[in-house]
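The complex is shown incomplete by one protein chain, all other protein chains being positioned as in the whole.
Take a look at subunit A:
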């Protein structure tokens, strides 16, 4: 009977778990790593980016995004949308072609691979015959022309990839139809470009690598015309009226050819080397677009003078008298131009450039061609991300202030809306505002709107102004003098070069209620900042915290402290620093917490921790946690490398000495010398061939970096007696120690004068000595204590102060609950002893049930070194669920993980991309978008008019018709929904409080 009942309870618990937890990787934020191809569909208004790892990503209007991954681990080299359809074709590095489509499913479009194809040549032919170099998606929508390295053009019917062998354009056919002096003597080389005549879809232009271009009639299967260019061909553009062809060449020249008329050979109208005189690099792509009245726009990529500017990544835009060479900070992958008008045939409105590290969009209709800020694909890694911090449910007031501070920074951007509008974002506005803060190597902190699918940049804070650095901030502004040639203009924000690595941000903590922010960096600097809507000039007061406390035998060999600007600095509206603590030695800050109600900031490094009163601007407490025998921590970050070097050097020296001494005594004793050589070899062999082995030894108190402070926590709890709760500070170290201090704060009216004091109250040494990664106090109900000011703002239930509190110490190996105020072990959950994984990241989250609005539980979200995510219940510390999430080899991914308070999280999948995941069944943010092809006739959505709409062949016409019918089915757009429940706003929940836990 008993057993039966227990079984019932268990199954009920299982059901509750299903209602609370669910794992999904939902969306990738940021810029795709190593993009390799760009495609654009004017009809769908979608852009597609292929990457070197085989991913394909589609973006439309903000929030509309899709992602697919090729099974092959090969780079995407080309992406082509089929005109007027929702299909696109990708060409991979391994010469395979893939057909993708956007299929509506339950009202949401999904990106699906629907076919794959590899050209097969005649038996025995070399692979180059079928190696695809150029792809043309014919405007009929059902033909694909594939030019190959061998110079052939294969024609394939899509979808379905059926080869139309009889219509292939072989090299022989072409050479036979052009004059002798072209065909016979030398190879025409590969097919470099395939272009369709914008006014006559029966004609295509085949451009060969050696320079010859041939206009081929698909119907008559014969060459109509040839263009006798002699320079190595880079790209071809057929002007919109069909009358001219532009070709660009490897010597940095471009030519215009007249193709109208009946003359089988076109004549060159113009040939120009835009950056000429000296040898130039190739112009890799050329586009010319007409304007309503006036001269056309000409876009050229590359073509720079080889010697002086050969390393620049430039796109030149020439319109009338205006000529600008847009100078990008990374390699150009590809570009296209968006045009106005319902048919996308009007004025060029925006230039979209995909460079290796970002997407840049230039507004061509506003004076000065300003950049339009991208709502997505923002390069997170403008400067390398060094840390991140997530704050859920931002109050509207703070949100608006941050936004307005950000708007003031963005005045140089174009006011025009984002030109890419494809698809529909049907998702409701997220009911809560979430901020993701990223710290960067150059000392900036970026604020991102992380509420929805688009990670949108809101505001950027720079801390470098507080310090004296080598670089002059005006350096970059003084370039672009009048009359410079080429007329460079820097665009893009990717700038990976940090002036001073010491500026790097390591820890961030924002109080969303008070607007106080604290950031800490690589050189032991801790800044406290306040949000100010006005610009202000002020001096930042620096306080030094000597964490060594007279510890002797210490030599810091790391970097020096940052120098602070003595004179007042003008800070723009936004977060403005007003206090600075500098740790001595200036080691990287490893833990940081702010308590805005008590106006205290606590910080820790590998040497100790301190408590700083930012109202009175003085140190309340400094505590050294260093183990005196810990030489590594004492000497600083450089010594580790040195010591290995040193030991190697020593062993070589020892060997050499033995050889020298041998020589001295027995100069002719060859045998001994040989012996010494053998020993040297053996020693070297041992160094190289020693198998990977691991020492099994318990951690000792003398291990290195045991004093490193891993976590800091403020709590108002029962530290010393069970009747009075007092403010307290908790610190956990790498060596498994926990230090608790009782804080005494003066009454509010005397807060400015009377000192804050801290008294040591407790120390706990965990026997297993594993690093303490989180400390949390649970109230009488077992709920985590709320954040400071949360109760004051009526956003959380006040904690239960009647029942007994308990202390949760999370080490890398165990979760352990102790009673308070007398610390004794209550319960624990062992992790490492059971499955060998260790806690890397931990956060407190509130999980709402999907079934009822009013039920939810607090839990710990845990990421292990194996890349697994766990949820551990509170206060019972029981393992609830476990999901594999990150590859365990992906150390930087695991290290970058940050949890939200509602069971979501982010981690870096590349230097420039965050993967968003959700552990909560209720709180999921994922793209759900719907893409529809406009119901008008295909020809109207074409970028370049198709006057007679003639299809190539009667047979194909029929197929096209049936396809049109299909389209209405295929193109149901769908959108993303954000299922958020804000318990905060309902006021029904006790919100998880432990803001300090993730570090």
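Criterion: a contact is a pair of C-beta atoms (placed from the backbone, for glycine too) under 8 Å apart; a residue touches a chain by one contact, two chains touch by 3 or more; residues count from 1.
As a working rule, contacts and distances are computed from a predicted model.
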Would you kindly match the missing chain to its UniProt protein name, picking from "Calcium load-activated calcium channel", "Transport inhibitor response 1 domain", "Par-6 partitioning defective 6 homolog beta (C. elegans)" or "F-box protein At1g10780"? "Par-6 partitioning defective 6 homolog beta (C. elegans)"
Where the complex has a chain not shown, which of A:71, A:267, A:681 or A:702 is the residue touching it? A:702
Pick from A:52, A:416, A:759 or A:793: which residue touches the chain that isn't shown? A:759
Of the residues A:41, A:837, A:880 or A:904, I need the one that contacts the missing chain. A:837
So which bits of subunit A touch the chain we can't see? 549-553, 621, 623-624, 627-629, 691-704, 719-721, 737, 742, 757-768, 770, 813-814, 816, 823-825, 830, 832-838, 865-866, 888
